[in-house]
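Removed: one protein chain of the complex. Kept in place: all other protein chains.
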Amino acid sequence: MGRLNEHPAIKKAIALVLSYVIVQMLISTNIISDYLQVTLATICINIILAVSLNLITGITGQFSLGHAGFMSIGAYMCALIVLRMPTIPGFLLGVFAGAAAAALVGCVVGLPTLRLRGDYLAIATLGMAEIIRVIFLNLEITNGAAGLSGIPKFVNWFWLFVFTAGTILVISNFIRSSHGRACISVREDEIAADAMGINTTKYKVMAFTFGAFCAGIAGALYATSFYFIEPGLFGFMKSIDVLVIVVLGGLGSISGSVLAAVLLAVISTLLQSFPEIRMVLYALLLIIIMLFRPQGLMGSKEISLNVFGKLGDLFASRKRRV
Amino acid sequence: MERLLQQVVNGISLGSIYALIALGYTMVYGIIKLINFAHCDVYMIGAYVGYFCMSYFRLGLLPSLLIAMVVCMLLGVAIEKIAYRPLRNAARITVLITAIGVSLFLEYGTMFFVKAETRTYPPLTGWLARIFRIGNVVISMQQIVLVGITVILMVLLQFIVKKTKTGKAMRAVSIDQDAAELMGINVDTTISFTFALGSALAGAAGVLVGIYYNSINPLMGMVPGIKAFIAAVFGGIGIIPGAMIGGYFIGMVEVFVSGYGNSMFRDAVVYAILILILIVKPAGLLGKNVREKV
Partner (left out) sequence: MAILKIDKLSKSFGGLMAVSNVSMSLEPGELVGLIGPNGAGKTTVFNLLTGIYVPSSGTITLYRDGREIKLQGKKPHNICKNGIARTFQNIRLFRDLTVIDNVRIAMHKNVGYGFLSGIFRLPSYHKEEKMLTEKCMELLNIFKLDHKKDEYARNLPYGEQRHLEIARALATDPILLLLDEPAAGMNPAETSQLTELICWIREKFNLTILLIEHDMSLVMKICERIYVLDYGMAIAEGTPDEIRSDRRVIEAYLGEAANDV
């Protein structure tokens, strides 16, 4: 087991394959019922949203309250394509077109607004998301307030897994590359980062665009999982929902976002039977966490797979002593 | 021409509401640099208090207004003490999320207790129901009362801020909190006072809206809140006259876009104004750009 420590890539690959297979088996044997599968889809979509928002807000320090806007672009783009091309290639085209459209908007919106400071940026992104929502509410092709229905369902556990694991991997690889470090320096001290040769605007826009791309994927997955989308689904409350997951998990911690997404979905399901009280408790939870543990579950640390390595070391060293 | 005048009258009325709410946002932001997301829900609570006063207790306009203002004042101070004060030195995003939590708590808490349906204010009677006509332009007594009360409150506010010691303390704390404290100003009390003032104004706005538009519901604060905030940013966040100017400006824009253009795009135009001002002059109309010292 000690040798596995030298090949983190292999450890990761094993963990990934295992998690896919286990869940797939649970689904096939109906231990995870249809109802739970809906929850599973919600969790995965929220993970993608949270991880991408974490990239923008937790890693690069740009406060974005408009993430749902990017999600909606991905959802509508994908829905419109898939309604006309209800095949797997159509689905894939829809996902990537949705993500690309979201990324484009992210870039265009980001360029002028990312020079704003903290709170101002937050409101600007909020305004942007609302403008997008109003546009979708009034376009003929998106069917306005009635939304788009009858969207063929393509998303199953396989696609959820591919896109969720893919997003997590790509974003964590980015963070631990030099470009990711540049983004972190933007968060830490923009003036110092500039003085060290980092084009802070470029990296802010890069993080924003990348985050929007992933949110677009999430939106596309949403559309092709739940048959129906309308502008109201992607309003301010959705952006807040994602932000809560990110903050709960810890700004800057990818594994935190994953954990928090799961946790909040579980809590939400548990409180399902008490709809009126649910939101009140949710709000109280938010306030209490901010007051008593603002760094969230993980702070800005990550769960490392080294945990398994250390366990392995334990066995290995015992063996050697004998 | 008369259509134009009518829009102006309506715009001033709507603008008064936005101005009252915007003042609360701007004062709180000015003093602790927080976007108080819960502010629009204090406005909503004011509307409900006014509703209960007028419907169940059969109180008149003025008593209801005063009671709503006092209740909101206390509510605002309580929120600051419980949720924001402990986070005085925390990261900005932490307080912002707490503010969002308080906002959700107020909205859904209210929904839990009084149910989500729309309530209607009792119709005004007597001299309050009068309507004046100048040509084809209609001005209701409600509008006059609305604008009148708003102006009185704004004048009172300016007096407090400019001519009293507490007002001076408010201005000092918003410029440099530490220095103010070193000069012997009780920062905690001053901040509480600021919240009290802003919340009282929001409460008044709530009652006035109830009288003017008649219907209220637990989520009524969200959209006016955002627009009032945009108004505050437009005029220059943290600057009191800016909030007043911004409020009337946004009120006018909204009424004119609705009246002459497409009411569907009414909200979008207001958001677009926000984006525009943030790109062109983020400090707002009356604001000055303060650079970070390197």
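Every chain is named by a letter (A and B) in the order it is written, and numbering of its residues begins at 1.
Definition applied: a residue touches a chain if its C-beta (ideal position, glycine included) is under 8 Å from a C-beta of that chain, and two chains touch if they have at least 3 such contacts.
None of these values were measured; they are calculated from a predicted model.
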Problem set entry | Sole contact to the chain not displayed, among A:48, A:184, A:233 or A:247 | A:184
Seminar exercise, completed: Filtering A:38, A:196 or A:270 for touch with the omitted chain leaves A:196
Exercise. Which one touches the absent chain: A:14, A:170 or A:303?
Worked result: A:170
Seminar exercise, completed: Missing-chain contacts on subunit A, rising order, are 170, 173-174, 177-182, 184-185, 188-189, 191-200, 206, 300
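Here, only the chains that are shown with their structure count from here on.
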Problem set entry | Centre-of-Cα separation between subunit B and subunit A, whole angstrom | 35
Problem set entry | Contact footprint of subunit A on subunit B as seen in their complex | 29, 33, 35, 83, 86-87, 90-98, 100-105, 107-109, 111-112, 222, 226, 229-230, 233, 264-265, 267-268, 271-272, 274-275, 278-279, 282, 292, 294
Seminar exercise, completed: Per the touch rule above, subunit A residues touching subunit B in the complex are 57, 63, 112-113, 116-120, 122-124, 126-128, 130-131, 134-135, 137-138, 191, 236, 240, 243-244, 247, 251, 276-277, 279-280, 282-287, 290-291, 294
